[in-house]
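We show some of the complex, not the whole, and keep each chain where it was.
Letters A, B, C and D name the chains as they come in the text, with residue numbers starting at 1 for each one.
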Amino acid sequence: MTTRADGRADDELRPISFTRGFTSHPAGSVLVEFGGTRVLCTASVTDGVPRWRKGSGLGWLTAEYAMLPSSTHERSSRESVRGKIGGRTHEISRLVGRSLRACIDLAALGENTIAIDCDVLQADGGTRTASITGAYVALADAVAWLGAAGKLKDPQPLSCAIAAVSVGVVDGRVRLDLPYEEDSRAEVDMNVVATDAGTLVEVQGTGEGATFPRATLEKLLDMAEVGTSALFEAQKAALALPYPGDLPGAK
Amino acid sequence: MTTRADGRADDELRPISFTRGFTSHPAGSVLVEFGGTRVLCTASVTDGVPRWRKGSGLGWLTAEYAMLPSSTHERSSRESVRGKIGGRTHEISRLVGRSLRACIDLAALGENTIAIDCDVLQADGGTRTASITGAYVALADAVAWLGAAGKLKDPQPLSCAIAAVSVGVVDGRVRLDLPYEEDSRAEVDMNVVATDAGTLVEVQGTGEGATFPRATLEKLLDMAEVGTSALFEAQKAALALPYPGDLPGAK
Amino acid sequence: MTTRADGRADDELRPISFTRGFTSHPAGSVLVEFGGTRVLCTASVTDGVPRWRKGSGLGWLTAEYAMLPSSTHERSSRESVRGKIGGRTHEISRLVGRSLRACIDLAALGENTIAIDCDVLQADGGTRTASITGAYVALADAVAWLGAAGKLKDPQPLSCAIAAVSVGVVDGRVRLDLPYEEDSRAEVDMNVVATDAGTLVEVQGTGEGATFPRATLEKLLDMAEVGTSALFEAQKAALALPYPGDLPGAK
Amino acid sequence: MTTRADGRADDELRPISFTRGFTSHPAGSVLVEFGGTRVLCTASVTDGVPRWRKGSGLGWLTAEYAMLPSSTHERSSRESVRGKIGGRTHEISRLVGRSLRACIDLAALGENTIAIDCDVLQADGGTRTASITGAYVALADAVAWLGAAGKLKDPQPLSCAIAAVSVGVVDGRVRLDLPYEEDSRAEVDMNVVATDAGTLVEVQGTGEGATFPRATLEKLLDMAEVGTSALFEAQKAALALPYPGDLPGAK
């Protein structure tokens, strides 16, 4: 039987951790780790909303994803220096934003914006799924901070939790939470964003260089469910702890 | 029973047409129409490959998608004037490229590139799926041109046909090939790229502002299969005709 | 006697056609063809005027010209991808705008803007003159639409028609409406924008790699007059027909 | 009788001067003054040619025009800070390049480039015509320097002199060499680039907000001839003097 390079079972996540309060300026700040993938996810509250939304009475949630140049195996060039954002960065930023907007009632914010930043400190596969999963925790902390500050119109604006995981077919086997070594040679690659209410938010399956039968899609979805269930447990456990340094008057 | 604004059944495509040879400079040039959505899809052959692929002996296929400013209900601003490409444009360009690379043996091209351009002349929902479906026809024509010119290392580099269709949940009903009017208020929206060999290339389902159970995903995939089957028929019929103005020596 | 590659007499235009209502979202939308040159010219009405014109009570007319990457003999790179607009594009956009502003009373629009877009679908010489000539027809349709919608302060804001044609010296002969094959080797090249009132709007003659005596200029102007007269006839004939799909309530 | 604000006759140029050797690094460096319009025109010799011209054995001449932010009546913003070049700048840069390429045999340069820079220190109308007229003098000096350095394949690569002047209709009168005060309210505006061999290089006449009969065009061309004749005299007189600081071994 083929085993994975890191010794995991096919349906096993890498070690997952959430370090809340990793930095202190944003309302929510979480270092999420999916094995060697480490992403700093923050949720900052800023006044006002984008122009097209002004006067609606509704808030907004926006997200930006980026990789540090030193986060990849070979150093990658800095997008600010190149003067433009690459397509992959754009695509993931949009995915993170859409995913988190699925769980929040934006009317509760009034005309304010929550800006999610997912900055990858170290990349080892699954940076987009770790980003979404960590960003939910940062968002929950930011919402708690807003509530404590009396800035919410509805005290419970989050209707569910959001987590995401990658699944794929590697060496002919359906596997969960692919590290870079597996991701780079997967025949099929899929990212699933789900809620802890048992529903789906986003499903993106792709078979570059190969195509796949629907039966494979079904197996991948089953496998993803195993992963997101475990992630919801981990999020819940992390959020059950008090916010580090949670003093009266602290931001 | 709810009926659709344009009178179609839930599982019915809009009128589909392919006008091959719509312009004459590219090796393949197709105007594809999915109802009111009209996209000019071209496949141009250019010498050489991107730097990172040089010396591999392999060809490349790249794709760019764009909307004319006048193609949308309200005129949109021109990306070249703004000086940057938006995230949605980036995302779709990448999707078109990945989708078409799934059907072609790039080794057959030698170190040459096929550049796919999908320029939306008129947008009425489903521009990305029309782009992929039309681009396949343009690609088939470009490959035929390359073969006739003796420039292919393998005479049959296309392993299957590629088509894409949008499906969604609108007014609580699963529907095929959404026009703008339905797309803009769909609860769930999904794009499926498939092959005529019965496999999938890419599945992207999203529920912005709502989430959806897996049972809905299954119904959406069933519905998509109805659509792509009909699109493969239409592609085959279009390609069965001789290329317009197909004179000896013509490009 | 030297004859032209396409069999035309020196003072003969290529086949000219205007397809009004080519797309349905803009107030005016015309596919203009000068032989193999095909340009989609649209006139979109947008609220407001540029900042420097606010509070003047006057409207504005702006124009943007662009070529599809696949429109040229060899595929050209996409300006939005390069991140900047080339000098030639800038120059022609400005020419189209100036030319059309010569025929319209901008006070009649109130503080609204007509945005002209000229997108070249296929280039075979004379794209800027075809753009101006087609854009006038789109502008006339947009003005009619504005009038029908009761949005004009003056019911007849157009004081004249505008058309443009290229003339040049090729093989030592003065010729009208140069296709790419002649344009690329012309000794002198001139674009003339004129009104159907017999006046000139813009004259641009250039002799890259050669200079020319004033007598040649005079012959070129005479020849241009032959061309613009015919173009005014063609515009008038096209505009005499009812707007396609001209239903009550249609935009 | 209407007189001009600066007391000139309608067919009189402003005071014209050329200060050769205004700066010392470029091979040719001329401060040209047309009244209050002052442009630093330089011609720098650089090794190599643009990529598309490599291997041709031919040289190239390129030109860039720009205005200092402080050169205009109201300070204008800096194009490098805005991050893009405006359409007007592009248009004039191209005009200057085309105009000067009309007088030089590029084969004589071998695969080297002459870069013309026209930087407007003070603008008072006619900056583009002053640029061309001054740039010719800088080019002549650069060519002399190349000849003295033994770097020319043909000792006389300049076939004629080039000068340019603006003419226009102001207050209903045809006038020569318009300052800003006249230019900004001219009914018709025309720039004529000519050679001292009596031929034309470029004619650009435009009537923004007005159109003009051909008879006016003729009068404008007559008037321009008066101006360019005087400019050729002034260029000749300036070039008859030894180059300032012309020491053996000096660049």
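Heads up, the rule we're going with is that contacts are C-beta pairs under 8 Å (C-beta built on N, C-alpha and C of every residue); 3 or more make two chains touch, one makes a residue touch a chain.
Keep in mind that what you see is a predicted model, and the values were worked out from it rather than measured.
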Response to the item:
Of the identical subunits, 4 are placed here; the whole assembly in this file totals 6
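To be clear about the criterion, only the chains that are shown with their structure count from here on.
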Worksheet item: When every step has to jump to a touching chain, what is the lowest number of steps that links chain A to chain C?
Response: 2
Practice prompt. Compare the contact pairs of C-D with those of each option in A-B or B-C, and report the one where over half match by residue number.
Written response: A-B
Discussion item. If I average the CA coordinates per chain, which chain comes out farthest from chain C?
Written reply: A
Worksheet item: Is the contact between copies chain A and chain B built from the same residues on both sides or from different ones, judged by whether over half of the numbers are shared?
Response: same
Worksheet entry | Computed distance of Cα centres, chain D from chain B, in Å | 50
Worksheet item: In whole angstrom, how far does the Cα centroid of chain A sit from the Cα centroid of chain B?
Response: 29
Worksheet item: If you average the CA atoms of chain A and of chain D, how many Å lie between those two points?
Response: 59
Worksheet, complete the sentence: Residue ranges of chain A touching at least 2 other chains are 84
Item to complete: Determine the shape of the graph in which chains are vertices and touching pairs are edges (line, ring, star, complete, other).
Response: line
Discussion item. If I apply the definition of touch given earlier, which pairs of chains qualify?
Written reply: A-B, B-C, C-D
Item to complete: Would you tell me which residues of chain D are touching chain C in their complex?
Response: 84-88, 90-91, 93-94, 98, 101-102, 160, 190, 195, 197-214, 217, 221
Worksheet entry | Contact set on chain C toward chain B in their complex | 23-26, 29, 36, 38, 40, 42, 44, 46, 64, 66, 68-75, 78-85, 89, 115, 117, 119, 121-123
